[in-house]
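This report concerns only the one structure given below.
Of the protein chains in this complex, one is absent; all others appear in place.
Chains: A, B and C, in written order; residue numbering restarts at 1 for each.
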Amino acid sequence: MSIVNDARAIVKKLLEEKQLDGVLGLSCKHDEPVPFVFESPEEVDSLVLEPKWLFAKLAMNIVRTSPADFRLGIVCRGCDERALIELIKRNQLDEKRIHVIGMACSREQAEACLCTRPYPAIPHLGEKVQGVDPREEETAKAFLEGETIDRMQRWTKELARCIKCYGCRNSCPICVCVPCKLEDDLWVRRGEIPADMVSYHLIRAFHLSDTCVACGGCTDACPVGIPLMLLQIAMRESLAKEYEYEAGTDPGRLSPVLSDLFVEPCEVYEEPGWPDSFKVSDET
Amino acid sequence: MMKDLKQDSNGVKSEAGNTPRVIVFACKWCGLIGADAAGRKHAQLPAGFRVIPVECASRIEADAVIRAFSSGIDGVIVLGCHLGGCRFNAANHRTAKKLKLLYPLLETVGIDSKRFLLSFGTAHEHHQFEDLINRFYQGLQRLAPMDAWSGSYLSEMGQR
Amino acid sequence: MLKKHADKKPVLIVGAGVAGITAALDLARTGRKVHLVERGPVPGGQVSNLDKLYPTDHCAFCPLWTEIQACIFHPLINIHTLSYIVTVSGDDAGYQVIIGENPHLINESRCILCGRCVPKCGVDAIRLMGEHCYPASYYIDLDRCTRCGDCVDICPTRAIDITRTNSTKVLSVSDIIWATGFQDVDISALEEYGYKTHPDIMTSLEFEDWTAEAGVNQGRIMKKHDKLPPQNIAFIQCAGARDRRLFPYCSAVCCMHALKQAQWVKRRSPDIECVIFYTDMRTEGRHYYEYYQREIEGSAIRLIRGRPGLIFPLPHADGIAVKYEDTIIQRQEIRKFDMVVLNGALRPSLAGDDTLVYKPPLDEEGLVDLRLGATKSCGFCREPVDVETSVIQASSAALLTCMGGPDDGR
Partner (left out) sequence: MAADIKIGCFLCRCYGEVSRVIDLDELQQEIIRFPWVAFCEIWDSLCLLENIDELTQKISESGTDRILLAACSPLARGDVILHALERHGINQASVELVDIREGCAWIHDNQPKEAMCKARDLINMGLSALKQREVSENQIIVPKREVLIIGAGPAGMSAAVSLARLGFAVHVLDRARNPGGLLNLLKRIAPEDIGAEEDLHGLHKAFTNNALVYYHPGARLISSNGSVGDFAVEFKTGDNLHSVRVGAVIIASGARVMFAKGLYRYTELDGVVSGIELERRFLSGDVRADNVVFIQCVGVRDVNSPYCSTICCPVSLKHARQLKDLNPQAEITILHRDIMCPGNILEAYYRDTMQDGVKFVRFDLNNPPSIVGDERLEGVNVFESVTGISRTIRADLVVLSSALVPHDDAARIAEIFDLALDPLGFYQVRTLMHPLETTRNGIFVCGSARWPVLARTAIVQGEAVAMKAFALLSQDSLAASGMSQFRDRKIAHAIVDRDACTGCGNCVAICPYVACALEPENGAFKSRVNIMRCTGCGSCVAVCPNGSIQLPEQNARVIGAMLKNAFS
């Protein structure tokens, strides 16, 4: 329980010194942890850190609705911090008005989330533990490895269970668009369950291709337990491989797919000469 | 009236057998001209592809490609200009990088990456265009039709 | 206040290559009427015959055809194809120009490209204006056509009229811009290059056609005489250029042209050996040296300094011998090559072309003589230049036309 005490101490200090006007965290008063904005040091004793809870979107809304000089602290994990950075990059949140109190996850938590980076940039709380490689985990292997046809069957089986509750979108800390393409009949046919699940899930997945911070919010939120976060892994890997880019790690760096090849060269075209004639993918 | 239109075309298709259905997004300044040159040469190509001309390949959003797959299209081709020769200040560089990200996603969910082709070539080389279409079709012939995806999907629903 | 240009006399531009097209568009956009006289059947000039361009390495036709289209659809530009200058009279105040027009036996504004006339022609005089050209239309090669008339009735749109004959027009213009560009040269006069003694000894422009992606071989590299892929190709620079016997000047484009061709050969079939015999590698233009470096390092193109002394075909079509001195080891070498590309001699079209009825004053090198104030010229007929520079010169010539010539001692 030392981490919790550390956390409480830090938050208390920040509030007492009036560095922050409020700190967003989990409060457990009647043995039911709920997100809560601690504004006075006294309240802080009810601060808890478990279970994992994603604050990014909540923080965004609090900052938006609060007066302009309100500075908010957030007790959050690595994934949440990355989400906050992505929101800042996309002009949804004012950098100057938030303060992150970072907390490193435990090994168990990391394994539960298949998290490759279970710690914030600066871990104020807890000990940095090594991330896990999703491809090593048995649960993920079945979805990521094997023949194309197997994966196809596997995923159809999974996605067929979708009830189109939009929970994955709503829980995602990055999805902020109103209106959302997924509600547009043009892209996702209305009222057709399940026929249009391909476009629903793939469009959702691709929109997050270069912003997903792998927090696993979608997976946790899915009422029928589809491991949606696994859709992102391959794309995140290819971004890391080709541009050494990972969403949410560098506030100063925009997504590499938005710049041309002179700025962010990408591996395919480093073969001698430009691709000088039409090429079929399986031969490139 | 749309109905008998449909029936008719279905009739045609059933006779024609299941030729893969392909959408070609062609940049007006290179891909489309290649297609045009192929036409002028009376090249014989499989009839199952439909060309959608766009101003620049960079206008193609991945959503459109995904949408095509979800409505049972077997393959999608995006044709842009040479990466040296885009008329819009190398806008097609962005396409190249953006749509390349689609390959891992499609592979993950088991849509074979042979179904999606991102390609940059010069305008006037009709034989390149023929070559492209034919090879792409050869690639598709080896795969099950895309309906399999939604098909097995529906059967899953049935079992549920 | 601005000078108004609509009321001025039109401008005559001779040659519808890149330079001519640019000058025409620039002038027309200022409201000046332009006559564009082109000898060929279709605008485009030499660049439209090229396959690829340095240093960008993408196709030559793409950037060109939209400009041609703009010319064709521009109300102030009228293009006279298959035309030539007969006489020019007058002075700076204004010229009376008589141009002769060879007939388009097929009216290209009616040709729908159905191609039904082609099989009808016994002497195959009917063909497309070019592998890739704009506007696309069939035309009848006047030298071949026998005026038999078999093709007339098959044409659904009645586009063919073989009774047409030459016509002349009289244009009254305020200015003449010469943009006649260059043409290929037969350098068989210089025996040591052995041009015309073997089908596989060709000039660079012939080689460009032979290997063009849109050309007869669809980009495959093969020998002319037996259609087999060559083992190795020799590119001879400065063949006929920088040479007092033929052209004392340097053609300015050949070094990059050879590099481009060599690296495209490498790109299409990497196992063909490419050797470039050069005197100076003049890669001085914008980004040319980077291109040079990239190609030399990227694709193993071999550079040998020195001009071969003798090139002769070996007996029973067994390749071509190139005799040269390898200056590094200081020894006379003889090497067998399968193809030899003679790169360098380019002649300003105005010079040495006897079919031309009228020529502007030329200097001893065959270039338009700028010392006569009235003449404005741009592109290769003014001085040997690459595409970019000739386009720039075209704009400046257009400007001088608008200003009525320089008056400040330049």
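The rule we apply is simple: a residue touches a chain if its C-beta (ideal position, glycine included) is under 8 Å from a C-beta of that chain, and two chains touch if they have at least 3 such contacts.
Predicted, not measured: the structure shown is a model, and the values here were computed from it.
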item	value
Chains shown that the absent chain touches, full complex	A, B, C
Residue touching the undisplayed chain, where the options are B:Ala68, B:Leu83 or B:Leu106	B:Ala68
Omitted-chain contact residue, chosen from B:Gly48, B:Gly75 or B:Pro104	B:Gly48
Option touching the unshown chain, where C:Ile221, C:Ala252, C:Cys274 or C:Ile320 are the choices	C:Ala252
Residues of chain C (touch criterion as defined above) contacting the omitted chain	1-3, 5, 18, 21-22, 25-27, 29-31, 53, 56, 63-64, 66-67, 69-70, 73, 109-110, 112-114, 134-136, 156-157, 242, 248-250, 252, 280-290, 293, 305, 327-330, 365, 367, 383-385, 387-389, 391-396, 398-400, 402-403, 408-410
Residues from chain A at the interface with the omitted partner, ascending	64, 89-92, 176-181, 184, 186-187, 207, 254-255, 258-260, 262
On chain B, residues whose C-beta touches the chain left out of the figure	1, 5-6, 9, 12-13, 15-16, 19, 21, 23, 28, 32-33, 35-36, 38-40, 42-45, 47-48, 50-52, 54-56, 58-62, 64, 67-68, 71-73, 87-91, 94-95, 98
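To be clear about the criterion, only the chains that are shown with their structure count from here on.
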item	value
Inter-centroid spacing, chain C versus chain B (mean Cα positions, whole Å)	38
Whole-Å separation of chain centres (CA-atom averages), chain A against chain B	32
Between chain A and chain C, centroid-to-centroid distance (C-alpha), Å	59
Shared-contact residues (touching 2 or more other chains) in chain A	274, 276-277
Residue numbers of chain B (touch at least two other chains)	82, 84, 122, 125, 128
For the chain A and chain B complex, residues of the former touching the latter	143-144, 148-157, 159-161, 181, 187, 194-199, 201-203, 205-207, 209-210, 230-231, 233-235, 237-239, 256-262, 264, 266, 268-269, 274-283
Chain B partner contacts - residues on chain C that touch it in the complex	56-59, 61-63, 66, 113, 131-132, 136, 213-214, 218-219
Chain A contact footprint on chain B (complex, rising order)	34, 62-63, 66-67, 69-70, 79, 82-84, 90, 93-94, 96-98, 100-114, 116-122, 125, 128-129, 131-132, 135-136, 139, 144, 148-150, 152-154, 156-157, 160
